[in-house]
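Missing here is one protein chain; the remaining ones are kept as they sit in the complex.
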Amino acid sequence: MGRYFKDIFDSVWTILLGMKVTIKHFMGRNKTLQYPNERWTLPERSRMRLFNKIEDCIGCGQCVRACPVDCIYMTTEKRGKDELPIYASDGTPIKLRVTQFDIDMSLCCYCNLCTYPCPTHCLLMTQEYEFAVYSKQEFLYRFAKDKPLAPPKPVHHASHAAPVQ
Amino acid sequence: MDAIFVWLSGNIAAYARLPESLQRLIPMVLACLICLTAALLFVLMATWGERKIAAHMQDRLGPMRVGGWHGWAQPLADGVKLLLKEDIIPAEADRFLFRMAPVLVFVGGFAAFAVIPFTSSFIAADLNIGILYAVAITALGVVGIIMAGWSSNNKYALYGGMRAAAQIVSYEIPSVLAILTVIIHVGSLSMQEIVLAQQGGVWNWFLFRNPFTFLAFFVYFLASLAEVNRTPFDIPEAESELVAGYHTEYSGMRFAFFYLAEYANMLLVSCIATTLFLGGWSGFLSQPLLPGAFLFLIKAMFLVFVQMWLRWTLPRLRVDQLLHMCWKVLLPIAFVLVMGSGILALK
Partner (left out) sequence: MQVEAYVGEEMVLNMGPQHPSTHGVLRLELETDGEIVKKVIPHIGYLHRCFEKHAENVDYPGVVPYTDRMDYVASMNNSFGYALAVEKLMKIEVNERVKTLRVIMAELNRIASHLLAVATYGMDIGTFTPFLHCFIEREKVLDLFEWTCGARLLYNYNWVGGVSHDIPDGFVEKAKQFLREFEPVLKELNELLSYNKIFINRTAAVGILAVDVALSYNVTGPNLRGSGVKWDLRKDEPYSGYEKYDFDVAVGDGRFGPLGSCWDRYFVRVWEMAESLKILHQALDHLPEGDVQEKIPKKVRPQKGECYGRSEAPRGELGYYIVSDGTGNPYRIKVKSPCFTVLSALPAMAKGALIADIIAILGSIDIVLGEIDR
């Protein structure tokens, strides 16, 4: 019998306690950021959109090997001995011409494993996160500027096959 | 209603030339239209208010964009959206019952507004069995809910309908007993009489007049929460368990009817509680400074706010705990209160 009344008292008391918490929040400040009008600045280490400064790329292929989902496609060809020697911005000589450097952002898992092995630090993850596109083909980012001199050799390894142009 | 009749026959010269039946009919229709419009406007505002109150209790903002200032036009946008939706009736559903169910629930919710005394002169129908009519008409909603659950041909909806039937029918008893504690002191079932018995300042309200009616207010409030399917008693529409309960299969305007009926029911029980326990349109002081309608609305809206506050604070009860609470907790307490109130009234 006493248990019956104790239960009723407990219920009422805990309900009132809970209501006190809610009403305190009701009168308090809200924590919402109204998105398109107010945006917050991301920290500098944010891993958002990938960017490759193709002028510094020496074509070593370390990033291609490091990527766990194989989303970087790169083809290179040797620069001829008679061409002018070019250098990256930190002085490394560039021996290969990068004719294709595609990153498929729809496959990318944003793990950042590709930026560490890059010797010239040309592959970076920037802080830009508003890069939605209307069609999936636009997610294939093509960074290479040079055109191949020789016709491309047929590629055998399936995971590094160049996608259909 | 009589006030309208007096006003019309006094100010419009041609009014007396209409046939007798029409002279009686027009004020009735006008009064009902005013009640219905007021209730619907309030219901629209209540949907906006619920979202804002919920949001502020959860440290966020709620609607902010539609209409400019804090999204006040959000219910209008929702209404337009629901009107434009495709009306889907499941292939195996019982078509007649499926269509009738929202109508019954809507009527059960809004028809009882006819006996609510908003001010001392305005009440759409001053029946001498006012409160009995209100309780009886709201019971029509249960039939609608069961019809909705059954005719949807959906196991989840059936569960919702069954639970709702058990819940609403059980909780009518403590709620009527709590009402009875007040009626004993008034001696009449008419709503205006009940308010007139509470004149003379805040200490004459039935809430404060004697401890039995004080407790009866809480019993009535809890029982009416269960009547309108609000948390903690919102099992029939428990979102996390049954997807949406008895109105799972409804879309578009039919769903809007259920939705509006829920808020109308909330307002209705708040109005009845205000009339019975908080003095209706009578004021806090013996000579009220503010108009009666304003006071009534303040009290009713405060009770609606408390209902929303409870919804966003409490978990929901399980079906057997809910029925345990009705039959083993609220009902004995309600009986004791009726007896105590009766003994006090004998003196």
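When the chains are written out, they are named A and B in that same order, and each has its own residue count from 1.
What we mean here is this: a contact is a pair of C-beta atoms (placed from the backbone, for glycine too) under 8 Å apart; a residue touches a chain by one contact, two chains touch by 3 or more.
Everything numeric in this text was worked out from a predicted model, so none of it was measured.
Undergrad: Taking the full complex into account, find the residue in B:E50, B:D234 or B:E262 that is in contact with the omitted chain.
TA: Final answer for the missing-chain contact: B:D234.
Undergrad: Please pick, from B:A31, B:L207, B:V228 or B:L314, the residue that touches the omitted chain in the full complex.
TA: Answering carefully, the residue with contact to the hidden chain is B:L314.
Undergrad: If I consider the whole complex, including the chain that's not displayed, which of A:C57, A:M125 or A:A144 touches that chain?
TA: Checking the options A:C57, A:M125 or A:A144, the one contacting the hidden chain is A:M125.
Undergrad: Go through subunit B and note every residue touching the omitted chain.
TA: 54, 57-60, 155, 159, 231-232, 234-235, 238-241, 243, 312-321
Undergrad: By the contact definition given up top, give the residues of subunit A that touch the hidden chain.
TA: 7, 10-11, 14-15, 17-18, 20-22, 25, 31, 42-43, 45-47, 66-68, 109-113, 125
One rule holds in what follows: only the chains that are shown with their structure count from here on.
Undergrad: Okay, in this complex, where on subunit A does subunit B touch?
TA: That would be residues 8, 15, 18-19, 21-23, 25-26, 28-32, 34 of subunit A.
Undergrad: Residues of subunit B touching subunit A in their complex?
TA: Touching subunit A from subunit B are residues 53, 55-61, 64, 309-310, 312-314, 329.
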